[in-house]
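Questions regarding the structure given below will be posed in turn.
The complex appears here without one of its protein chains, the remainder shown in place.
Order of writing sets the chain letters: A, B and C. Residues in each chain are counted from 1.
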Amino acid sequence: MPRVLLTGFDTFGAIPVNPAGKVARSLDGKKINGATVIARIAPGVFFKSIDFVKSAISEVKPDIVIMLGEYGGRSMISVERIANNLNDSTRYGLTDNEGGSMQDRLTVPDGPVGYFTTLPIRAMVKAMRKAGIPADISDTPGTFVCNHLMYGILHYITIADLPIRAGWIHLPHLPSVAAMESNLGAPSMSVETAVTGLSAGIESILNHKEDILDPIASAWQI
Amino acid sequence: MPRVLLTGFDTFGAIPVNPAGKVARSLDGKKINGATVIARIAPGVFFKSIDFVKSAISEVKPDIVIMLGEYGGRSMISVERIANNLNDSTRYGLTDNEGGSMQDRLTVPDGPVGYFTTLPIRAMVKAMRKAGIPADISDTPGTFVCNHLMYGILHYITIADLPIRAGWIHLPHLPSVAAMESNLGAPSMSVETAVTGLSAGIESILNHKEDILDPIASAWQI
Amino acid sequence: MPRVLLTGFDTFGAIPVNPAGKVARSLDGKKINGATVIARIAPGVFFKSIDFVKSAISEVKPDIVIMLGEYGGRSMISVERIANNLNDSTRYGLTDNEGGSMQDRLTVPDGPVGYFTTLPIRAMVKAMRKAGIPADISDTPGTFVCNHLMYGILHYITIADLPIRAGWIHLPHLPSVAAMESNLGAPSMSVETAVTGLSAGIESILNHKEDILDPIASAWQI
Partner (left out) sequence: MPRVLLTGFDTFGAIPVNPAGKVARSLDGKKINGATVIARIAPGVFFKSIDFVKSAISEVKPDIVIMLGEYGGRSMISVERIANNLNDSTRYGLTDNEGGSMQDRLTVPDGPVGYFTTLPIRAMVKAMRKAGIPADISDTPGTFVCNHLMYGILHYITIADLPIRAGWIHLPHLPSVAAMESNLGAPSMSVETAVTGLSAGIESILNHKEDILDPIASAWQI
């Protein structure tokens, strides 16, 4: 039975609740299309987040890794196509959860510029929309901890040559966060709506089961 | 026991499901803060919608009338402050549900330019936000059937001198509508989220019970 | 020869340059389609702005009054359809230029809820677009000094029964204001682009010269 490692974050900076953590926890232990979802909550910290998910991969031995984050301002579930080897937290005026800041620094100094996701993102987006959930492919996961962790894990899987598909999904603000004065006007999505979308997306990955191991590199082109 | 008449619409043009109808039906028969909610689904048609809600008022004899509509593109529940005596469906490229179109025509030829809502909208928005639902006061309900019906009913209540507070609440697209190719990128809100917001809003009106009859005119200033 | 009184503002709160003042000054003294433009810079202050423009009307004796303001966040020149008898500066977190703040207060306590512009706004918008300038009708001038002044002057013209068409045009931020860190992401429009649009709009009003005095009330329906 395939295993899906689903990671989220808890609070991040001034945002009191994170949809990534809520959605990951909601799906923990669920069976979807013959696979089991195992959730873990990663620290919102440069490098520590990568180490944490590497450990979770060793422990859980998943076939699929889906990492979740929040992208305030986006209205849809966005499935990321690519992770970049760069960090720029300053442009958001944010630090990570231990006060860490990076500007124009690489995650892996001798690593490649980017990695494509190895999830079948087009099929996932189609499945989410069919389930009635607004979703789209995104061409950038930003330059903060989300992109950092996505890059770090795709790099690790590549270097360690693990038979794992992996990728990143961004969620809009939760309604309660969009209801804060400082965020008024931002779109939002409820936990329930996001869970419905995620479930449809995970289900669609598993419909590509025969593709899960080979060839990983072109998975995003399915 | 106070009675709240809650009106919604069903389908409108190319939009297959309307949050106004869904939310109104969800709250039909509910008790909120000592009041009973009675829902009715109005036709999405110029003038007929006004006649329909006038009849519903005669039948239901409400203390409060809250009319619901959909405003695609908005991210929050928006509580309207004012209704205007003008119609311009052409700017949306839309007709009403019987093909009717109006451009720069008045709803009531000898009526005043506008009516203020008689709901305590500031208190309602505060209550919705406190309940974790993104909400704001809006300064325009647009120039289509929603504004038309809001104006028509506020005019009717004024002319007939009825002891009824009334106003309009706009809801964002439902997620399934924002998931349609033609609407991609538009914010959305689930029925459950909207119902939570509406309930908090209705509850807050009833906390102003002593103000319900007098003076209605300044209710929006509470 | 018809006379067009064109009013603008100078600085407003944290915004160092105002497109309304720049554009008004740029057009001061210009002849457009047989009319002369006379510019005046109004104080950005509740009530004083109304007194100032009333005095300017007495002095200039215009056939047409066009009042300009800035609406940060809008991408197009927006020609206002309606002014409302209400003020709510608190929702913008702003005060006027003398620290004045109003919440849910009327401009004219016994005045009507709203006034329609008496400018041929549909023709104006068409002319601006034909000149290559993004423009649209707007259904709300907001609830700050712009709406306040628009209402105050339309009320004055109505009460004094003056043969003057009047209305309001909102301009986007200037590029230099959109380049400030606090405004990044907001659309902008250069003075030159706005002047081209304004000129086309004024020219189109004068093509409706025969309508200038009678009947004013339905000018916005032309």
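In this section, a contact is a pair of C-beta atoms (placed from the backbone, for glycine too) under 8 Å apart; a residue touches a chain by one contact, two chains touch by 3 or more.
Source: prediction; values computed, not measured.
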item: Contact set of the excluded chain (shown chains only); value: A, C
item: Option from A:Val17, A:Ile137 or A:Leu206 whose C-beta touches the chain left out; value: A:Ile137
item: Of C:Leu6, C:Ile41, C:Ala56 or C:Met76, the one touching the omitted chain in the full complex; value: C:Met76
item: Touching residues (missing chain, whole complex) on chain A; value: 81-82, 84, 86, 88, 91, 104-105, 112-116, 122, 137, 139-140, 142-143, 220-221
item: Interface with the unshown chain - residue positions in chain C; value: 75-76, 128-129, 132-136, 175-176, 178-179, 184-190, 192-193
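Convention: only the chains that are shown with their structure count from here on.
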item: Chain whose mean Cα position lies farthest from chain B; value: A
item: Chain B-chain C separation of Cα centroids, rounded to whole Å; value: 30
item: Approximate Å spacing (C-alpha centroids) for the pair chain A, chain C; value: 48
